[in-house]
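Please read through the structure below; I'll follow up with questions.
Moving on, here comes chain A:
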Amino acid sequence: MNSSSENGNEFHQKVHPDTLVIGAGIAGIQASLEIANAGYKVYLVEKSGTIGGHMAMFDKTFPTLDCAACILTPKMVEVGQHSRIDLLTCSEVTEVNGYPGAFKVKIHKKARFVDQQLCIGCGSCAAKCPGKAPSEFDSGTALRKAIYIPFPQAVPNKYLIDPESCLYMQTDGKKCGVCVKFCPVNDCIDLHAMDEELNIEVGNIVIATGFKIFDAKKVARFGYGKFPNVLTSLELERLINAGGPTEGKITFRTKDKKGNWVFKPDGGAPDSVAIIHCVGSRDENCNAYCSKVCCMYSLKLAHLVKEKLPATAVYEYFIDMRAFGKGYEEFYQRIKKEGVHMIRGKTAKIEEIKGSLKLRSEDILNNRIIEQLADMVILAVGLEPSDGVKQLSEMIGVEIDANGWYKELDSLLDPVGTARQGVTIAGVCQGPKDIPDTVAQASAAAARVLQSIESLKEVEFI
Partner candidate 1 sequence: MGGLTMNTRVNPDFEKELQKYGKGNWNECFHCGNCTAICPLSEDGFLFPRNSIRTLQMGLEKKLETSIEPWLCYYCGDCSETCPRDANPGELMMALRRYLTTRYDWTGLSKKFYTSAVWEYAAIAIIALLVIVSFLVFLPLRPDAALMVNESGGVMINSLVAGVSPDRFVTLIEYGDWLMAVIVGGLLITNIFNMYYKTIIADKTVKIPLSAYFKEFWQLIYNFVTQASFSKCEKRSYWLGHLLLMTGYTIMFIIVVVFLPYFQIEEVVPVWHWQRLLGYYATFGILFFLGIVIFQRLRKNPITMKFSHASDWIFIIMLALTTLTGIILHIFRLAGMVEATYYTYIIHLAVLVPMIVIEVPFSKWSHLAYRPFAIYFSKLKLATLKEKSVRKLAPAIS
Partner candidate 2 sequence: MDATKNNKSKLKLAIYWGAACGGCCVSVLDVHEHLYDIVAAADLVFWPIALDTKYKDVEAMEDDFIDITLFNGAVRNSENEHMAHLLRQKSKILVAYGSCAHLGGIPGLANLSDKKELFNRVYLESESTMNSEQIFPQTKTEVKEGILELPEFYNDVRALNQVTDVDFYIPGCPPTSDRLLEVFTAIVSGSELPPKGSVIGAQMKPLCDECERKKSDKKQVKKFLRPWEVIDDGETCFIEQGLICLGPATRAGCGYRCIKGNAPCRGCYGPTPDIIDPGAKMMSAIATAIDSNDPDEILEIIDSIEDPAGTFYRVSVPAALFRKKIVENNVEVKIT
């Protein structure tokens, strides 16, 4: 900080060339790569054990149906290998001080308990680990071990331990510790590893914290959590994905030997699938806003169900079909031609009758009530700001709106800047967005960062 502030309210500050990017979904990845490829250092902070965010969970992307992993994983690899990107997983920002151009940031880096350099990814530890928990990456459709790699293509592709499900840590070291025994590398697993605090200085901050999905249990009349074959769209997304628990098969939720509800490849396939739009969106009782992507991903899921199970009947219950982007309307027409039944009228309630699900809806265009029996119901859940948005916004000094989305500086002409100089926002954390818009915005945020570093090299304060 410069002291010329004494003779006025104005002083100058060199912009620190490093940048902090918070959140490593596709927005964070894109912004980091843009900045790093321009020759500047990036700290990429990610809360979970891997980068990739939600996009890594998807099977295909609308409307082109190209595979999400295919277009994302190379970017992830690039991030992982980039000499100018310092990737901090299992980390959260806890304090932001300083000034635009010279933010002093404290980062809490949780222990992964497995040495990132030494781990060879052999999997011996996980094979023996007795601790299990629902896999976050599989959206809870399957279990993972307490020591695990979030998914086979994760970056970094190294194991980590979840203390919540680790038997050793839950029993204060009285039980287990079997992973250490079976690890072929000395000193690789340290069950007593401590969290770290990291202090860095950056000139710019890019917020790309993304979203979480709406909790479908809040709409009790759809019976999510009660009826095993009422799924969220994200769960179906994992079922359809070849890397998911069923190797790409769409199956029923069944109980495993220990009584956990999970999906298995031999779970049996549905003969009819109904997709309900706007679950948790466009609803004053939940979120009044439109989540923008659900119509399109529902159409995509309908297509994928049809592709995997051609004989399965698929029904979409919608209010307005929001197929707005490039090629989207065409995609909608295509899905209709594929024989997916489109019903204008949102389902009101679901009951379970002899293992089958009964949906009651109004078929508005045909002026009748439909009581539809379906083997499986997919709830097209909306998007919500991810947890911790409020704390982060207060920490950094950025405004959020009533729904918890970050507010941009100017809704018209500056969709990435914020009222706080030096802080830009990218992706869904600013409001629901599809992938192309997210990527464009992330690049735009990067442009703002590059421009600030490069141009004046100085920031003016008033």
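Picked so that all candidates are chains of the complex that A comes from, given by their letters.
Criterion: a residue touches a chain if its C-beta (ideal position, glycine included) is under 8 Å from a C-beta of that chain, and two chains touch if they have at least 3 such contacts; residues count from 1.
Just so it is clear, the model here is predicted, and its values are computed rather than measured.
Chemist: Spot the contact partner of chain A in this complex among 1 or 2.
Modeler: My answer, from the options 1 or 2, is 1.
Chemist: Going by the contact rule set out above, which residues of chain A touch candidate 1 in the complex?
Modeler: Per the touch definition, chain A meets candidate 1 at residues 221, 272, 278, 282-286, 313, 315, 319-320, 341-349, 360-364, 366-373.
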